[in-house]
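Written out below as structure tokens is the structure these notes cover.
A single protein chain has been omitted from the complex, and every remaining protein chain is retained in its original position.
Chain naming follows the written order as A, B and C, and within any one chain the residues start at number 1.
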């Protein structure tokens, strides 16, 4: 049986021993740490729903590689339908979890690696794809969680990797031995790395010949020697530490900095090694896939945002106000646009030489652009609908206080039929949904910054053909003579 | 052979004799009138491209009804693929024509009627669908152009049809005879009615019992007794009258008011007759289809807008400016969002009882909302990129003037390698694309007003389920007791 | 000497003994509490700058009442120039403090009370203004900090105060004695109440006859018997508790719920008592003033936002990118619009009967509407410019760690010439500026919700006159006959 249960997932994590630091302290059982366990619980839902008869329809697919059922999170995109199902799976999970379950990053990285190793081999006669498929088989058979290691810390952004003052600002090969390669560098924003079994590491940009050593792709377990996870702090942490006023009572997110301090990677886990002209293709394939993932994910979170807005309007007694409805419509349309563009990017997918399907990049980037800007307005609308208590509601501790609890109970009441505690819980959820940095900044910068999406969209657009359309209608003769047809 | 050639199309129109008024004058050969012929030419492209090997792939489908090839403009939507192809067909045509070819209105009306006549018959044992399919067969066999007659003049919009001071503000049945029904009223914004053979007329809103006589759907030839087409005037007409400074040198649009002055409709052309509770369903089905059409159409026009922007930037010598690129990206993303949502609305379509597929209304309305607001910003961006000559460029007559022509040639030159006349033509096209009222107002009000799209989107959204998602995450117990799972 | 020094301010607060609860605990020396002292420090700046030769020009004015210099925070608006100076004073302070110094609330409440007590007296022959001016003199002579108590907790927002299930959802008079009135209720979002000496309490909405007991305005010291301050929790609190990763190293904000548990208010501190028809006028005057304050304040914070964006772009090595400049311009223009509209609202001010100047409400509300929506986009742009480290940067504790500090130092470095710690500090400031709930939600809901601003703006607009302008141009005869001139 290749599909792990939730228990097996937790058990498998406990057998690992990653090097982790949280707020300056070395932590041993990281997955039990209050700042970590919320996301482990979120990832666990990917296992739980795969066992659920309804969830299974979306979460489980058939692997040609191992000849049986696998989690879609470790499956290749082998058809338009696979891509459509992916979007719906992510939407469903986000509706249930309301935050990040991080397995999409590995899924997208695995697929991008499948596409590009095929191309590299075709050009150089290397055997990266064989190595990779062997690795993928291992991942599928063990139903592993993989995180993707893409974003380098980057140092001075005006300089190429090889031109940085410190050569380690992009992860690179520092040595090659008969056993493998030695890599050094650091990857930032590594959502949920401590919930994962494996990391699949790849370049974060296109490379030129001088950057050869930075063109590297490989996989390693999260507790490999030399890998250090440093927790990145965000907002609302004291709530998790105290287990009160959580907002989202079960799930949360964290994004560490992961340092590779001279890590030895065995050759059979190396999938790109100096073929610099493929670095760009690899990160672009990953990015298109991942922007596609975002649209599914965040339209699912969007359903929670819309639901929270509708619920709090009701609790406040203003559910019937026409301006509330107008704001809900604005929220809905942005979420639909993101979802719609991702479905469309699936329908317009193309089969790569490797057999894996590539999403339509223009549509995937369009979805992400709406997430980057208009979705932030969706959050603002939620705050506008909810009211000022998002800012400064007294704590659950005040509610429980024998001295002043009755005042809180009394004065934070909304409509007569909703218990004060429920209203407080809804406000806490809204606070979490709109002010938890890891969740919100991800809307803007996850899958690359909006400027990257804009550049990609422009690059994906064939302006010449469009110019010809305009010229034809205006009656302008084509260059090279002859009337337009 | 059921597919008409362009020549056959023109010939068939010449055999008709519609009652038409243009700017106060009775006109006999309307299709040759300079204010009309541009749109006839646009419609003719739907015939021309159906004969073209490439165009045929999108424009021609298989009819089960007559067992052979038919134009998709008279075909039922019998699969998701039919709906996807429709979007692409409309996009292609718009890219070629840059304005309206109006056959989508009839296509959408035919499909809506097919869906709803089935339902009416099921409830009342009527035989509307049989009548309708017989009529559709006739339309398919003769490859006819059908316009849809939906939008009533409406009078006082705060009043229902039957409550208006003048009962004719919505089209209605004034009498029934053994030969048929007599109808009276007027439909506004009837894009291209004089380019069509037939009109398919239906209610423009939901009806209550008191509005029974307004719940009527029927088909009539455009030159039937009592039907009067009154040209609606728009901007840029003097250009068409003088055949100069046309912008779009071949194609244009017109939208008459069509008056039904006691028109007798034979029973076999009546498809709804008083079953008021189906009026809303009929117009909603039409509207969803038509908002879906708009996304395909206007994303095709959008390619012309983007192409014109890129071309004029080049002609002005600023193609490399980064702010031009940033504006192009804004234009592109809105067009992609519209296109993407319409593809998605196709993928998420549902089969109705009649066997005809209904698009996903939420996604179709989302596309239209982007057309209604953001697409107007796309037009503004085009003007911003192009520059002030969109406002006030001297005329082609000035260019041709023996006295001052050389000044125009000299001073309206942009970059050295583009002839002045070509630059002028591009500016004229841009003027047409951004300031021709029938084209532009259609972005906002075509397929219903934005407020209608907003209300529809809200109605299509299941807020209750979304509220439950939020409550579950916040730890709020469901009503009726019990913990959330 | 009426102007207090910083030391005198602190000393005066220490002599008070307010009842305060923070996260469920009764706190005695509240102003030293880590969650409170940041805002006390911010308020202290209003004293510090009044002593500064440059600051004094804006912060100190002349009082006719006491015949000498007073802080503008306790001065009446006696001219257009007073209002212009107020905007500039608030902008200056916000530039220095980067968050809330809360004295504007009292300043606006004092002025609104001056305006309305005059009107009430004129109608009823009461002596509220005399009482109020005596009180104001006391405030001026002692240079006190006053908070305004406006926003009631409101319960079910669809119900009027007197129609609530619990009559205490709006603060009201529960008894009158020879010594004064007894009031009960609770006011929410009471920015910085624990930094103030006095509270000036007023209705939060217009009242009808049945709401008579809710039409009450009075002043009380913050440590009066029956007044309970309950800290409202926001984001980023653990940073203040631990004194690390503060972002804004000196200043912060808090907004308690303040409960009035049967508080006795002596008659000479009662300024409205049942004259329900003046409740609306009072809150509207306050609101216009306060929206006017926001524009000054938030355009000053805006300078910090813009400066932080420019600084981090430089630290990241992308200061020269054209898209960064384009985003800075968007940030700047919104801040200028807010600032400009508030200057204009000052210029267009009108003198009330009391002699106090009323700002132009339409312009003040317009400024606030830009703050409510576009300013949120300014925050998003700051995050977009800054990059993902706003979400999840490792802690200062990691930087200080003997084990991993060198990694943090190394990998969080940006451009070569900026120390890592400075870059980290700037990211922390940006995190604070964009994700601290009390600060951010205030943009949206401070001074009333955006919907309130919209309704006010509509009410302030004379649509009839504008309709006549349009009719005249269109050649439509005026009603009542006669040609338009």
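Definition applied: contacts are C-beta pairs under 8 Å (C-beta built on N, C-alpha and C of every residue); 3 or more make two chains touch, one makes a residue touch a chain.
Keep in mind the model is a prediction, meaning the values are calculated, not measured.
J.: Hey, which of B:76, B:109 or B:255 is the one touching the hidden chain?
T.: Going through B:76, B:109 or B:255 one by one, B:255 is the residue touching the chain not shown.
J.: For the full complex, which residue in B:78, B:237, B:303 or B:468 touches the chain that was left out?
T.: Once the missing chain is taken into account, the touching residue is B:237.
J.: Among the options B:272, B:338 or B:393, which residue touches the chain absent from this view?
T.: B:393
J.: One chain is left out of this view; which of C:343, C:358 or C:412 touches it in the full complex?
T.: Only one of C:343, C:358 or C:412 touches the chain omitted from view, namely C:343.
J.: Per the definition of touch given earlier, which of C:13, C:304 or C:318 contacts the omitted chain?
T.: Of the listed residues, the one touching the omitted chain is C:304.
J.: Tell me which stretches of chain B touch the chain missing from the display.
T.: Here the touching residues of chain B are 21, 23-26, 151, 153, 155-159, 165-166, 168-169, 186, 188-189, 228, 230-238, 241, 245, 254-257, 259, 261, 316-318, 320, 323, 372-373, 376-377, 380, 383-384, 387-395, 397-398, 400-401, 403-404, 407-408, 410-416, 431, 435, 437-438, 440-442, 444-446, 449-451, 454.
J.: Touching residues of chain A against the unshown chain: what are they?
T.: Its contact residues with the unshown chain are 322-323, 326.
J.: List the chain C residues touching the unshown chain?
T.: Contact residues on chain C toward the absent chain are 84, 95-98, 247-251, 303-304, 306-308, 310-311, 314, 325-326, 328-329, 332-333, 336-337, 339-348, 362-363, 366-367, 369-370, 422, 425-426, 428-429, 454, 457-458, 461, 463, 465-477.
Just so it is clear, only the chains that are shown with their structure count from here on.
J.: Pick same or different for copies chain A and chain B, depending on whether their interface residues overlap by over half.
T.: same
J.: Approximately how many whole Å separate the CA-defined centres of chain B and chain C?
T.: That pair's centroid distance is 51 Å.
J.: Taking each chain's centre as the mean of its CA atoms, how far is chain A from chain C in angstrom?
T.: 38
J.: Quick one: report the Å distance separating chain A from chain B, using the average Cα coordinate of each chain.
T.: For chain A versus chain B, the centre distance works out to 39 Å.
J.: Which positions in chain C touch two or more other chains at once?
T.: Within chain C, the residues that touch at least two other chains are 323.
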